[in-house]
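So the structure is just underneath, and the comments pick up after that.
Not every chain is included here, but those present sit where they belong.
Per-chain numbering from 1; labels A, B and C assigned in written order.
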Amino acid sequence: METISKIQINSLNKSYGTLPILDNISIVANRGEFVSLVGPSGCGKSTLFNILAGLETADSGEFRYDNQPFQPQPGKIAYMLQRDALLPWRSALDNAALGLELAGTPRKIAREHAHTYFEIFGLKGFEKSFPWQMSGGMRQRLALLRTFLTEREVMLLDEPFGALDALTRAGLQEWLAEMQAKLRRTILFITHDIEEALLLSERIYIFSHRPAAIREVQEVLIPKPRSVSDSGLVELKARLLSILKPEAEYA
Amino acid sequence: ACSDSTATPAKSGEAATKVPVETLSLALDWVPNTNHTGIYVALAKGWYAEEGIDLKILPYSEAATPESLIASGKAELGIGAAEGIVSAAAAGQSLVSIAAIIQKDTSALVTLKNSGLTSPKMLVGKKYAGFGASYEEPVINSMIKFDGGNGTFENITANVFGYEAVLNKQADFVWIFEGWDEIEAKLRGIDLNVIPITKYGVPDRYTPLIETSADVISKKSDALKRFMKATVRGYEYSITNPKDAADLLINSNPAGTFSNKELVYKSQDYLSPKYKEGATQWGSQTLKMWTDYPRFMFQAGILKDADNKPLTKELDYNKLFSNEFLPKN
Amino acid sequence: MPKFLKIYLPPVLLVIALFAIWQIYVDVSAISSSVLPSPTKIARALVNALPEIWDNTLVTLLETLIGFTVALILGFLFAMLLDNSLLAKRAIYPLLVASQTIPLVAIAPLLIVWFGFDLLPKIIIVWLVCFFPITVGGVDGFAGVDPDAAKIFRALGASKRQIFWKLRLPTALPSLFSGIRIAITYSVAGAILGEYAGAQKGLGRLISLYARSFNRELVFAVVFVTAVFSLLLFGLVSLVQWRIMPWYYQMRQFKK
């Protein structure tokens, strides 16, 4: 696997008013890599994504894309927000097809294309449902599908599986891994599930409490596809958990 | 007759006799102008108060005509025209004229000089900016016919600016009082063709006049008499002191009512001699005048009853007017 | 009870009740017709004058529709403009408000002096009446965009144009339609006001004519006709709204 730095962040800082959020964050993701970000709730992960997607501005920091200096701007990178923000006036199918439509694909074709994924995403039969007629997990899957169909080289996914049960989640994790292997997309991924991060990532950044600084970078060299029972993975999981969670038992 | 009024003495200290104060409301036909001078003079001089009359001049209303205000009891008195009284009578509303403000009709149709429209027959197909009375159309049509024109004109109901519409060439002709509107135009340096109404077959009539209702007459005849006494004094004073009277008119109204005081003076000079020209007493009316015009209207078939059908029976002309409220001298 | 009855019966019954009370009041109090005519008298007058009224209604409707259409187009464009430029919004919005504070009765005669007695001044008044609610409805609507949805669109690289058509416009529709419904409500009365100041034809002229000839019944009859046509237009707009954004109604219905 050639390692071309696809996207790189150096010494990023950000605060809201007097509240410091991001403290000297540096991150790199090579082409085709899957990079996870793990950290306490409220530390600044979503803020980092917002900045990368060009939706908010950093106070300081340097960005590189394909090894070229670059100023984050909307549209360059696909982004799945933590809140689904589906459009209430669009059916599930139309919501999914939104990215394609915006990229100029004629509506009919965009819908047809989007429809091919409804089975995999467990949304079959709900093509015509409106967002408010769907369960929390279904909405999340729909939002993921919409992001995926945007077809950008880099994707930011903010807790895409947070509302899914283990089975549904496993299916989509698998699909995501396969898809990435095939298309060589670069994915930045926020999750609270260490196991999920370990199963999918080439590299895991562990953030400190707010203001988020990078506490630990963990390369995961175990060959893919991985299994939760891989001994290397189990070991790493124990290590990371011990960093994150001093004690997993109740006193 | 005035039993319902309270016994409070007149405010004016000059009131010698202890007459009970009666409130009367008078509705105007137009914003204040020299047609109304005598009333404003009498009011300003306290002559109504002397008679135990608390006269309220109702503000001119764009929306409610004196006739409708009288009919609904919101006013006892109003400024009107013979045409209005006759058409109201035809429609079953009993209005009574109790004084002629000017003895002879001074109203006329006017066009811009350079329009070349100088006689009624030329008005066929032209735009008339009316003031919204139902009698305008039949009267003007009868003039056109009399003049040998065949056809009609375009009747536009302009509630507000009929006269200005003509000056700005948005309409071709309008019906005005020479003593006010025409002088106004002259002062502005605008030349008009004047087509007097009475020159084209329409009999002379009293316009403007002071009107009231049969109902008020039956209930407040005494108050009406006292009202008329003061009013006559007001107009007599205006006849002899045009300049003074004009000033009283001006000062009785909000600043800006008369944008050009010169107009008031000129108009007053023109009208003062006309108020009672050819009559023994200001305000008096004759049965002849009150017969000729209504009969003409009736015969022309332009009087309509309440259901908008041509009237089939002549009116009782004696009921249209009354001189009995004028002071006997 | 079938749905349409549920919707239409209550107001119809209420109207009938009100008319009945009115009739009884007039009959009992023997109030003069020139102060308050009874519904039956009004109805009779209406029937008698129907051809005349119908003739004039058409003129008024024409003025209304032209003025409203122009207001719709311009109001929409203005809302877009104001939404796109903060400077334009700051500069123009107060003037828009100011334009509405001008008493129409004061400018109606001016319009006549400037534009004569034809349709134009009435159309201008209808436009003036309709333009503001439509623009405000649009501006408020555009401002109500869900910030997260806007993020999504920008993140998806949507162009300004796409954001407009696929996000801002659908979001703005409910509010825009509120404005349009207000506008259409006032539009016919606007035309009538214009005619009232001076017109050859139209319901406004009839009102002024009838009012001056002590024909209170016919005034009421024309007012009634005005209300009916306004309501018809209002219903039409509501229908269009319902067709354009069924999701809006469905959602509300379900989630109540």
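One rule holds for everything that comes next: contacts are C-beta pairs under 8 Å (C-beta built on N, C-alpha and C of every residue); 3 or more make two chains touch, one makes a residue touch a chain.
Small disclaimer: the values here were computed from a predicted structure and weren't measured.
Formula of protein chain copies in the complete complex, based on this structure file: A x2, B x1, C x2.
Everything below uses one rule, namely that only the chains that are shown with their structure count from here on.
Distance from subunit C peaks, on a Cα-centroid basis, for A. Chain centres defined as mean CA positions place C nearest to the mean of all protein CA atoms.
Remark: subunit B and subunit C have CA centroids separated by 39 Å (rounded to whole angstrom).
If you average the CA atoms of subunit A and of subunit C, the two centres end up 50 Å from each other. One inter-chain figure worth recording: subunit A and subunit B are separated by 87 Å, centre to centre, where each centre is the mean of the chain's CA atoms. In subunit A, no position touches at least two other chains. Not a single residue position of subunit B touches two or more of the other chains. Residues of subunit C touching subunit B in their complex: 32, 34-35, 48, 105, 108-109, 112-117, 196-200, 205, 208-209, 211-214. On the subunit C side of its complex with subunit A, the touching residues are 146, 148-149, 151-159, 162, 166-167, 170, 245, 247-248, 250-251, 254-255. By the touch rule above, subunit B contacts subunit C in their complex via residues 62-63, 65, 67-68, 71-72, 87-88, 91, 93, 127, 129, 132-134, 154-162, 164-165, 168, 170-171, 307-308.
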